[in-house]
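First the structure, in the form of structure tokens, and then the observations on it.
Note that one protein chain is taken out, while the other chains of the complex remain in position.
In order of appearance the chains are A, B and C, and numbering begins at 1 in each one.
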Amino acid sequence: MDFQPTEERRMLADMIGKFIQNDYPLNARLAAGTSALGYCPEAYSTMAQLGLIGALFDEEVGGFGGSGFDIATVFTELGKGLVLEPLNDTALTSGYILAQTGQLKLVEQIILGQKRVALGLIENGADYDWGAPETLARQSGDKWHVSGVKTCVKFAHGADAIIVSAQTPSAPGISLFLIEASAAGLVEHPFQTVDGGNACEITLHKTPAQLLGVEGAAYPLIDAAAARATLALCAEALGLMERIKDMTIDYMRTRKQFGSVLGKFQALQHRVSQMLLEIEQAKSAVINAANDLQAPSDERNRAISAAKYSIGRIGCAVAEEAIQLHGGIGMTWEYDLGHFAKRLVMIDHEWGDQDDHLMRFAQS
Amino acid sequence: MDFQPTEERRMLADMIGKFIQNDYPLNARLAAGTSALGYCPEAYSTMAQLGLIGALFDEEVGGFGGSGFDIATVFTELGKGLVLEPLNDTALTSGYILAQTGQLKLVEQIILGQKRVALGLIENGADYDWGAPETLARQSGDKWHVSGVKTCVKFAHGADAIIVSAQTPSAPGISLFLIEASAAGLVEHPFQTVDGGNACEITLHKTPAQLLGVEGAAYPLIDAAAARATLALCAEALGLMERIKDMTIDYMRTRKQFGSVLGKFQALQHRVSQMLLEIEQAKSAVINAANDLQAPSDERNRAISAAKYSIGRIGCAVAEEAIQLHGGIGMTWEYDLGHFAKRLVMIDHEWGDQDDHLMRFAQS
Amino acid sequence: MDLNFTEADQAFRQEVIEFLNSELPADISRRVHADLPVSKEDTEFWHAVLHKRGWLTYNWPKSFGGVGWSPVQQFIFEEECAAAGAPRILPFGLKMLAPVLMAFGSKEQQEHWLPRMCDGTDWWCQGYSEPGSGSDLASLKTSAVKQGDHYVINGQKTWTTLGQYANMIFCLVRTDSDCKPQAGISFILVDLATPGIEMRPIRTLDGGQEVNEVFFTDVRVPVTNLVGEENKGWTYAKYLLAHERNGIANVGISGQKLARLKRLSLTQKRGGKPLADDPLFAARLARLEIELRNLETTNLRVLDGFSKGAGPGPESSMLKIIGSELEQNFDDLTRRALGRQAQAHTPEVFEPGYNGPQVAPQDMANQSAAYFNKRKVSIYGGSNEIQKNIITKMILGL
Partner (left out) sequence: MDLNFTEADQAFRQEVIEFLNSELPADISRRVHADLPVSKEDTEFWHAVLHKRGWLTYNWPKSFGGVGWSPVQQFIFEEECAAAGAPRILPFGLKMLAPVLMAFGSKEQQEHWLPRMCDGTDWWCQGYSEPGSGSDLASLKTSAVKQGDHYVINGQKTWTTLGQYANMIFCLVRTDSDCKPQAGISFILVDLATPGIEMRPIRTLDGGQEVNEVFFTDVRVPVTNLVGEENKGWTYAKYLLAHERNGIANVGISGQKLARLKRLSLTQKRGGKPLADDPLFAARLARLEIELRNLETTNLRVLDGFSKGAGPGPESSMLKIIGSELEQNFDDLTRRALGRQAQAHTPEVFEPGYNGPQVAPQDMANQSAAYFNKRKVSIYGGSNEIQKNIITKMILGL
């Protein structure tokens, strides 16, 4: 048992921290978040060049990391900078699927930041179920064509390709398909997300597609990819919370009302204490999930659900409480807090919310 | 719409308050609670003579009250005095069943405090289901005999008779039977309850019994009786909370630490405020339930479940918070608070707890 | 004790419903239900409709032109307006300034300003908070110095809601700084067209613009615009706070949100089944519904006590805390009900002619922004922390 980060990961974290401090101003992030693409391609490219994507993949597929703690390190730091760029959505998660299905050339391009591949698993945006697609893929000769609708596909606009899940007539399980962004019959409707960034509704009509892996056998792979995506989200949330914690402590130390700084008011002191210890618990949950990412799937999924539940519950509470503790200023666009809070709450809406994961955990 | 109590009910409340102040010392209550009977028969008798039981029944059956607000008035005052005597368990609830099934002589004796009739509906003490007894009643000639086990029958020890629910071979629904305490084949095992008082496990083996009402048709009656019992419990809890509130405010005003009274510490102030406004909400829930006791059963049950949920959630929170706010002294037998808190928490364990009633409400 | 509505009250409710059915345009109702910012035009239109009917001043005393409704009737009116999706009556003039003028204003002020806030001549906004004086309102620094028959105002106000539409502002200003902070504050009315005033928008975290900063540089205001006595402004502001019981719990709004959420829970799917069947969701929803039923009765109890002459106590603060948190909890649960759809920020679906896809159900297209926006309700109007201070002060008497 060892709780110290390795030297490599410490350096990686420092490097990301420096990048954010020097080259990732919040104003630019906010502007990029409402742009057509929903992120900044230059920043994405820089991060790829710095090796941030490579750190998410193991050596066998051209990366230099890929373990749970590598993923947690990268995304915690990205969270601290409120980084918008879709390293989770169109690199880590889809890249993992591509790596596991032998698409190594494409993985290499993803690692270099030359290509992005989106991931469309959800069809009912109210639901968090990625195990029951109604999208249908049919084979004629050696060619596949996919028809269906995918919803809330994050950062699909501008991606080079998309992976979608589908049923096939000839096998009972789920299959995965790779579709070029320019493929016939693919129509995308991008929309803005409230935390900055964008997503697409995607309609497929007899769109040519390439089968990934074995027909009907994709569920365990989807499950493993979901675990990585969820871990990354949890780590990002932890980074957000660390920054919110700092802002709140700073505000408590400096904002004066009734002749004292806010931090002198015991009712606020106790609420800040509660927030701090909850964040420590959230951090432990992320560590547990990172540690168990390599574990057998049952054990892995329990740790992932425990973390996502913890992050969901604590994250929403921290976001709301920090705004309340700040008062009016926390409600403004000009003050950083609100943007961190928005992203933190929205993390509860990706890959299963707190209730969803609580029941996954309870039933496992 | 009118929120003022009637003159009659105000006088009734005052009278109960005076009885408690003058003739119901807490020490005697605590001693009675651990006695063999689990309550004080003299106090019970006095309360009957004062008309407290009569206030729970309507004029047609010999009482002078019987509405939801009458019941709420009596039990709120009894709660303020932490009154132990089983006016709910062996008078209000069983008496209502007897009145509805024409046993008016027995009801008269109950009102006068001359007889007590216990109520055995539950067979699995972990459960809050009073709708599915496995106890069996068989008819031979015009006589009925009942066999089965009833659990956690409150204050059955020393009661004159017991009403039990049972299935019969010849009808699909539930039936109710009246059984003399001395009847053959009835064995009782009394035990102490943690809030003072007692209850019995009761075994029936071919015990002679009298059918109450129509065979197989008792469920709506049980449901209506449960509503009355639950309302009484909620009102009792409200009375307990009013007293706990007073004790806590008094302690906040007088106990000094760090050179000030506790009430000067903002963290405690805010928690006391929260407790107070929750108690106001609990009070509203009781008023709603009292108002809807006469309503059609669906509406009545929704109001009853809303109240029992509110009382359960708020009551447990108030009990725990008041002890915490008091610190060590709140943990002692000598200080009143603990006894009120114990009863308040245990109310969540009768006639359905907060989760049980929340789901009853959600599914209605 | 009897909680049932009388026949007269039920008939009254019917009258309100019929009025709303015939007078409230569907497009306004649709925008209100979707929690979109209400436009100046919609508000002015609705004020005019209510004014024509004589209901705009529904909570004014009869002596000042109110309709003389009982507290229960006022409650019914608010509930039905919320259920129908009527724009909220702008409170700054009609519900905040008006009671102060009635209690402390001169006859001339009453006769001049009260009719104008009814007929739409004036759109009032509020100048209370300052950058350094949020919860600690009494520390406000904006100064008003008497020079002949004018006060000269210098300073800065903030969090001025809908100031961009207003032509008038009522302010708390410091007229004496050589005394306890509370003792040197005055209450004054300022025409926003006066030279030296600048109104700057504050963008909120949801991207909206409903609050403003107001800068005062040597702004000359006639002394006749002072309300009541100089240096008594704090008393007037407190009077308002303690007497604000109508509508403060937002029972009507929350009731409308409950109904909307119940409808939503039947159409949203979770695990392939209606969300309403999800036990954790059902439990969350039931909790809020019960809390609302309780609050409705708590609110009516307070109104009843008020109408029977109960003095100001901690009740307003309690209603504010419970009501604001409950409203936020409804927005929170609605957000949860949306699942991934909650990410979408697509107010464009309300634009005329929009025919693109909808991510969330249409009336939910602005919901996440609304959720974030509504974090304000536990902050403004005296934060819930301040309300708890007030409650304890009153109850513990320390």
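Note that in this section a contact is a pair of C-beta atoms (placed from the backbone, for glycine too) under 8 Å apart; a residue touches a chain by one contact, two chains touch by 3 or more.
Quick caveat, the model's predicted, so the values are computed rather than measured.
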Chains shown that the absent chain touches, full complex: A, B, C
Touch with the omitted chain, as defined above, among A:M15, A:L30, A:L276 or A:A317: A:L276
Given A:S45, A:S147, A:T203 or A:Q266, the one touching the chain that is not displayed: A:Q266
Positions on subunit B where the hidden chain makes contact: 122, 124-129, 132, 151-152, 189, 191-195, 199, 201, 256-259, 267-268, 316, 320, 323-324, 327-328, 330-334, 338-339, 341-342, 345-346, 348-350, 353, 355-356, 358-359
Chain not shown, touching residues in subunit C: 279-280, 283
On subunit A, residues whose C-beta touches the chain left out of the figure: 1-6, 9, 69, 249, 252-253, 261, 263-264, 266, 269-270, 272-274, 276-277, 280-285, 287-288, 290-291, 303, 306, 309-310, 355, 358-359, 361-363
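In this section, only the chains that are shown with their structure count from here on.
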Inter-centroid spacing, subunit C versus subunit A (mean Cα positions, whole Å): 38
For subunit A paired with subunit B, centre-to-centre distance based on mean C-alpha positions, whole Å: 52
Centre-to-centre distance between subunit C and subunit B (centres being mean Cα positions), rounded to whole Å: 42
Per-residue multi-chain contacts in subunit C, two or more chains: 385, 388
For subunit A, residues contacting two or more additional chains: 267-268
